[in-house]
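Right, subunit A next:
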Amino acid sequence: MDLFFRKGVIASTGLFLCLFLIVHLSANCILLLPEDISRELYNSYSTTLRENLLIKLVAYILYLSIILHVVYALLVTIRNRKSTPIKYAVNHSNENSSWTSQNMGFIGFFILLFIVIHLANFWARIKLGMGEEVGTDALGNLDVYEVTSSLFHNIYYVSFYSLLMIPLGLHLHHGLKSAFKTLGFYHKKGLQAIAKIAVVYALIMSIGFGIIPFIVYFK
Partner candidate 1 sequence: MKVRFKIWRQDSPIDKGSFKVYEVDGLNPDMSFLEALDHLNEKLVLRNEKVIAFDHDCREGICGQCGVFINGRAHGPHENTTTCQLHMRSFEEGKVIVVEPWRAKAFPVIKDLIVDRSAFDRIIEHGGYISAKTGTASEANAIPVGKDIAERVMDVAACIGCGACVATCKNSSAALFTSAKINHLNSLPQGKPEEHQRVLDMTAQMAKEDFGHCTFTGACEVECPEGISINNIAEMNARFLKAKLFR
Partner candidate 2 sequence: MKLNAKIPEGKLEEKWRNYQLKSKLINPANKKKLNVIVVGSGLSGAGAAATLAELGYNVQCFCYQDSARRAHSVAAQGGINAAKNYQHDGDSVWRMFHDTLKGGDFRSREANTYRLAELSAPLIDHFTQQGVPFAREYGGVLANRSFGGVQVQRTFYARGQTGQQLLLAAYSQLYKMIRAKKVTMFPRTEMLDLVVIDGRAKGIIIRDLVSGEIKRYVADAVVLATGGYSRVFRLSTLAIGCNGSAIWKAHKKGAFFAAPSFTQIHPTALPQSSETQSKLTLMSESLRNDGRIWVPKKKEDTRKANDIPEEERDYYLERRYPSFGNLAPRDIASRAAKERIDNGHGVGRFRNAVYLDFKHAIERLGLETIKDRYGNLFKMYKKITGVDAYKEPMQISPAAHFSMGGLWVDYELMTTIPGLYAIGECNFSDHGANRLGANSLLQASLDGYFILPNTINNYLASEENRAPVDTNHPAFVDAEKKIKGDIEHILSINGNQTVDHFHRELGKVMWQNCAMSRNQAGLESAIEQIKKIKKAFWQEVKITGHSQELNTELEKALRLADFIELALLMCTDALQRDESCGAHFREEYQTKDGEAWRRDKEYTYVSAWEYTKDYFKLHKEELDFEFVKPTVRSYK
C-alpha cells in the first residue's frame, strides 16, 4: 500500500469530519435559545436526523470515517515509528515546527477518548437504548434535549467536555491545514488562505463547542 493512500484516507475522512462538526455545532447552538423553543426544536431536529433515510446513510459514512481515520492514523504511526527507530538525544523540534504538528497522534488520542465517552452518553442511550430510558416531549419526540441539558448541568461533565475542546482545536487546526496539501492542493495563495481559514475554523469549533455547555449550565 503506498504512502499516499494511507494519508489520503486520513485527510479525506478528516475533512468530512470537519464538515460534520459544522452541522453538529449549529445543532448545539439551538441549546442557546430560550428553553421551551429550544427543547421543541432540538428534539424535532434530532428526530429528523434519526429517521431521514439519507441522513441515516450519512451517519454510517460518519461512523466509518471515524473508524478509518483512527485505523489509518494508527497504520501511519506504526510506519513512522518503524522509520525512526533511534531518537535524537537532543531534539529542538519546537524551533522548526509547531508542537501540534509534532504530536497529532497524541492529541488525537484524547479526542478519541472524548468521542468514546461522548457516544456512551448520548448515542448509546438514544440509539441503542442502553442505560436509563429516554422520555418523550410534548410533541412525542424523544426528549434528547433533556439528556443533553441534564449532562450539561453536571459540572464535572461540563468541565471534561470543554477542556477536551482544546486538543480538538489544535487537531483541527493542523489537520485542516495539511489535509488539503495531502490531497494535492498546492496553489500557493490558496494554501495561505487555507492556513488562515484553518485558524478561524479551529477557534470557532473549539470555543463554540467548549462554551455552550457552560452557557447551558449557568442558564
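With respect to how the candidates were assembled, all candidates are chains of the complex that A comes from, given by their letters.
To be clear about the criterion, a contact is a pair of C-beta atoms (placed from the backbone, for glycine too) under 8 Å apart; a residue touches a chain by one contact, two chains touch by 3 or more; residues count from 1.
Bear in mind the structure is a predicted one, so any value in this text is a computation, not a measurement.
Here subunit A is displayed by itself, and among the listed chains 1 or 2 from the same complex, it touches 1. For subunit A in complex with candidate 1, the touching residues are 2-4, 6-7, 76, 79-80, 82-93, 95-98, 101-102, 104, 174, 177-178, 180-186, 188, 191.
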